[in-house]
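Report on one structure; see the data block that follows.
All protein chains but one are shown at their positions in the complex.
Let's look at chain A:
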Amino acid sequence: MAAISVARSSCGLINGLKVSLRSVTRVKYGAVSATVPQTSLHRSCRWYSVSHLSVKERIDQKRQAALQGGGQQRIEAQHKRGKLTARERVQLLLDPESFVETDMFVEHRCADFGMEQDRNKFPGDSVVTGRGRINGRLVYVFSQDFTVFGGSLSGAHAQKICKIMDQAMTVGAPVIGLNDSGGARIQEGVESLAGYADIFLRNVMASGVIPQISLIMGPCAGGAVYSPALTDFTFMVKDTSYLFITGPDVVKSVTNEDVTQEELGGAKTHTTVSGVAHRAFENDIEALLNLREFFNFLPLSNQDPAVTFALIELITNPLLFCLISHSFFSDRLVPSLDNIVPLESTKAYDMLDIIHAIVDERDFFEIMPNYAKNIVVGFARMNGRTVGIVGNQPKVASGCLDINSSVKGARFVRFCDAFNIPIITFVDVPGFLPGTAQEYGGIIRHGAKLLFAFAEATVPKITIITRKAYGGAYDVMSSKHLRGDVNYAWPTAEVAVMGAKGAVQIIFRGKENQAEAEAEYVEKFANPFPAAVRGFVDDIIEPATTRKKICQDLEVLASKKQVNPWKKHANIPL
């Protein structure tokens, strides 16, 4: 704080120049330090009244001030919390020197409560906005600056965010928000609320047009939480980020519950209990680096096809790496899949083993790995091309569908569909989870979401039934009947209304020899033939060939065109 006002008010051409030069070199490496000379001479004066600076110098000074955010002390305090500053985050997230900042000179307009004073004005206000590149691909970014008024949202702050969102919409590029904000700027009152609403509206308008990602890197409370909630993906940083509507104090006063910030809205809560956040990372750096990795999977907008890594062998630097071979071994056989499904249908296995073995480089970016673990969703690549993967997880609750897993799956499928990402579904589902908890919770309408999502999706859909596909859950899981493009069954597949035991009790009610009846049922239905003879699966394939087949199918389906009937929008059962 002090440093900034000094920088602003310091006079003398040479001095000012020195400061700016020094700061430029410093800021390049992100470690900003307070070595600005202290002259308290005109501290309390408005700078223009005493300044002898040219416009150019004033520009430089403003830029310097903007780069310093809330000042050295606050920056140090931010670091002490284990958090990076808004600018450091942007620098890490984007390719080196690719950040193009906008609205560096914007200041807040509040004139109440002493806010109009010079020391309460910070060029750029409490958010850093602009565009940049991640691995060469365009992205718009805003990064809230906790060092300026705790990152609180002023009208100007909101306006800056809205501006880059509008630009992102016009060119068709994703928006990444790095959230670290104490909430609304209380001094501004309703203007701040309006700001939130402006952002919400843009979040909604951009939904399904450009990918929107939120990374929560500090507090995000009150109305502010709805912006991340509206975006496609919300990631959090462990121990330093919180998301809640009302904090622990209010909770205590209203419901008399004692709860810590971490329990109420920490990363663990939201990635395991509430399902609000999609993934959590250890710290700022890991979060940002992972976000870069995640960004590689996404198309820039709904006008772009799924991202494909180049297949060319690229000769980057003849001396350094002769060549980086880019074969993904698309026709690789995967022998480990031949025996992954246990013979006993009651025995579990890990669907992730199948996914890792099938996708390129065993690289699977799982979404919500710790929430509703009975369904696995995430991104991977097949022969270099991004695909979305949905799989029942037999290891957890037998892989049954329940409320949470249906909602998790549905949202993921809709994202893939919106952004032209083919969906590969691995099915081993014994059905929907029975019970009053589920029925009272509305499994009917929630389960319908997943059904709805798969049915309306027009992207290439490839389904592999690895084992059980029972009852309504069979229909839901990207079945042929929901316009599945290619549906395969492994020899271990069983497509039936229900398991043998239950079926026999109904069909042969009262019959003496239940065991024999069960054997008959198993013989007839606990295999892929009933589905195959009706054409409900296109082929029964050797598991080892699954990768090869999927790669070939995706090649063909790349030109798939399918259009749903015109409608204003569908009415998904929310």
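We take it that a contact is a pair of C-beta atoms (placed from the backbone, for glycine too) under 8 Å apart; a residue touches a chain by one contact, two chains touch by 3 or more; residues count from 1.
Criterion: contacts and distances are computed from a predicted model.
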UniProt protein name of the chain not shown, from "Propionyl-CoA carboxylase alpha chain, mitochondrial", "Peptidase M14 domain-containing protein", "Origin recognition complex subunit 2" or "Radial spoke head 14 homolog isoform X2": "Propionyl-CoA carboxylase alpha chain, mitochondrial"
Which of A:116, A:263 or A:353 contacts the chain that the document leaves out: A:353
Contact with the hidden chain (one of A:111, A:250, A:289 or A:556): A:289
Omitted-chain contact residue, chosen from A:72, A:91 or A:179: A:91
Hidden partner chain, touching residue among A:114, A:189 or A:305: A:305
Missing-chain contacts mapped onto chain A: 29-31, 79, 82-84, 88, 91-92, 95-98, 133, 135-138, 171-173, 239, 281-286, 289-290, 292-294, 296, 299-301, 303-305, 307-312, 314, 316-329, 334-340, 343, 353, 356-357, 360-362, 384
